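Some notes on the structure that comes next.
Missing here: one protein chain of the complex. Every other protein chain is in place.
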Amino acid sequence: MRKGVESVNPAIELRSLSFRYGDGTAALTDVSLRVEQGECVGLLGPNGSGKSTLLLHLNGILPERLPAGGGAVLIDGVAVGPDSVASVRRTAGLLFQDPDDQLFCGTVGEDVAFGPQQLGLPPASVDMRVEEALMRVGLAELAQRAPHHLSTGEKRRACLAGVLACSPSILVLDEPTSGLDPRGRRELLSLLQGIPATKLIATHDLELVVELCPRSIILDRGRVVADGPTLELLNDEPLMLRHGLERPHVLQHRHPHGP
Amino acid sequence: MHIPDGFLDAKTALATATLSAAGLAYALRQVRAELPPRKVPLLGLSAAFLFAAQMVNFPVVGGTSGHLVGAALVAALLGPSAAVVVLSTVLIVQCLLFADGGLLALGANIFNMGLVATLFGYAVYEACRRLVGGTRGRVAAIAFAGWCSAVAASISCAGQLAWSGTIPWPVALPAMAGVHMLIGVGEGLISALVLLAVSRTRPDLLQGALNPAPPSRTRGFVVLGLISSLGVALFVAPFACPWPDGLESVAARLGFGSRAAAPLVATPLHDYRIPGLSSPAMATAAAGAVGTLVAFFLALAFSRLVVRAREEGKPTRP
Partner (left out) sequence: MSATPESRSRRNAALKVAGALLLVLLITLTPVSRPLWLGAEGLLVALAVAVCRVPLVPLARRVLLLSPFIAGAALASAVGAHASDWQTLAVRSSLCLVTVVVLSQAVTIAELLAVLRAAKVPTLLLTTLALMHRYLFVLADESARMGRARSARTFSGRRRFAWIAAASVVGNLFVRASERAERVYEAMCARGWKA
C-alpha cells in the first residue's frame, strides 16, 4: 500500500551499522538495508540473531551506546542522533515483544495517552487520539481497565493502540504474534493489514510473513544473510535450514513461483 | 515492624513525619541529581521487587516463617538515596493500599525502615566490604549490615514508643533490641543469600550502586569505628541520662528488680553474668556489644562457608 506522492527518501535506511554490547559481544555487524515508503518487510532469523537490537536502533533507543563510526541509521532520510531522536521517535513507532514492558501505566487509557502527552498535545486532542486508537484496535470499553487484568491478545492490542496514538508513519513490530492464541493472532493480523504505514516486522511466525510481507530479510549472527521476495526466500530450504529456520507449512502446498 | 496507629502519640507521629518528609525530599533530590534517566524506572521496579520479595517465606521452626525486610539489601544494590526512595515507596503503598502499618504512624515507619535501616545498613555494608574485600567481603558485609539494620530500626522504634509514653524505654529497648537481635540473624542470612544469588547470575548488577568509591581499608576502619561508637552510644546513652525515667525506678514500680530485667535484656545471651557489671544499663550495653561482635564474626564465618574459594575474584591475602 503506497502512500500518495513518493518522497525520495526510503522510510528506513541502515548504512553499515555495527553494534557491540557493553560486554563486547557483537550484536550487529555491518548491516545495510533499505525499506521503501509503504513497504511491509519481514525480519527473520533465529533467537539471538540481533533482530531486537536492530529494531531498537530504528527508534534511537541505543544512542548513548552507539560507537562513533558504527554506521548510520536514517529514518525518512533523517540520521538518528542525539538531536533528531525526538522527531525520529515521532516517525517510527515501536511495538515491543513483551506487552507488560510496554504497558507501564496504571490503566489502558492512561497508557495510550502517554505518547500523545509526551508530544505536548493539549488534553482535548490527547483524549480524542486515545479514543480513536482504542476504537481502532477494538478496546474502547477497556480504557479504565488495569493492564494486569487483560488477556495477552488484549494487551498486545492495547500496546498497538499506544503506538498508533502517536500516528507514526513507520511501524516497527517485535514478535507481534508471540504468545497469542489463534483467535488473538487472527485479530492482530487483520488489524495490521488495515494499517497503511510502512511496516518492519521481526518474527518467527513465518505464516504471518507469507500473509503480510511481500519482502523479507534474514538476519543471522548480526549479519544480513538474505534479502528478497518472501516466497523465494522461504522456499529456499537449504538457506532456511542453514539459518535455524524452516520452510513454513503453508508453502508446502503452494506452487513455489506464485501465491 | 510496621507500627500500627494508636501506639504513638501525636507529637511523636508529627515529629517523625516531619523528619521523614525532609529525609525523603533530600533523597529524592540526590537521586534526581545522580541517577541517569535510564535508571529511573529501576526505582519503581525495585519497589515492586521488594514488595514481592517480602512475600517469599523462609521457614523458621514449626509452622512459622520469616521474610525479608530488605532495607540493607536494597541499599547495597542501589545505593543509599535510591534505597530511601524505594523503601519509602513500599511503605507508602503498604499503608495506603494494603492497610499495613498505621496512617499517622507512616512517618515513623518511614523513619525506622526507610531512613534508619537503609542508611545504617548502607554504612555498615560499605565499611565491612572495604575491610574484607572480594565476594566474601560483600557477603559478610551484607549479612552483618542486614543484622545491624534490623537492630537499629528496632531501637529507633523502641525510642518512639518510649517517647510516646506507650512503653517505657528501659522495657522497650531491651525487648525490641533483644527480639530483633534474633530476627536480624534471619534478615542478615536472607540478605546474604540473595546477594550471593545475584552475584552468581548478574555480577555486573552489584557494581550498579550509584557512587562506587574505590575500596580503601583505612576508610573502612574509620567508618566502622564511627558506627560502633554510635552503636555503643545508642545502647548506653539513654541510661546515662534520666530521660524518660531511669530503669531502676521503673523496675521498682513494676515490682521486678534488675535481676528480672536481665533476661529481657539479653535474649540471645541468656543466663549471662559478666563479673563487675552490676548495673542493668551496663548489662544492656555489654549485651549489645557482645551481640554485635558475635553477629560480625558469624557473618564472616558464614561468608567463608558459602563463597567457594574459586569464586573469589582475587585473593584477599598475598
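Order of writing sets the chain letters: A and B. Residues in each chain are counted from 1.
Quick note on the criterion: a contact is a pair of C-beta atoms (placed from the backbone, for glycine too) under 8 Å apart; a residue touches a chain by one contact, two chains touch by 3 or more.
On a predicted model such as this, the values are computed, not experimentally measured, just so you know.
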Contacting the left-out chain in the complete assembly, out of A:G71, A:G162, A:G184 or A:G222: A:G162
Chain not shown: contacting residue from B:V90, B:I227 or B:V307: B:V90
Residues in subunit B touching the chain absent from view: 2-10, 13, 24-25, 28, 31-32, 37-49, 51-53, 55-59, 68, 77, 85-86, 88-90, 92-93, 95-100, 102-104, 161, 165-168, 171-172, 175, 189-190, 193-198, 200-202, 205, 208, 250, 253-254
Hidden partner chain, residues of subunit A it touches: 56, 59-61, 86, 89-90, 93-94, 96, 98, 100-107, 110, 114-115, 118-119, 123, 147-148, 162-163, 166
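The rule is short, and it goes like this: only the chains that are shown with their structure count from here on.
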CA centroid of subunit A to CA centroid of subunit B, Å: 47
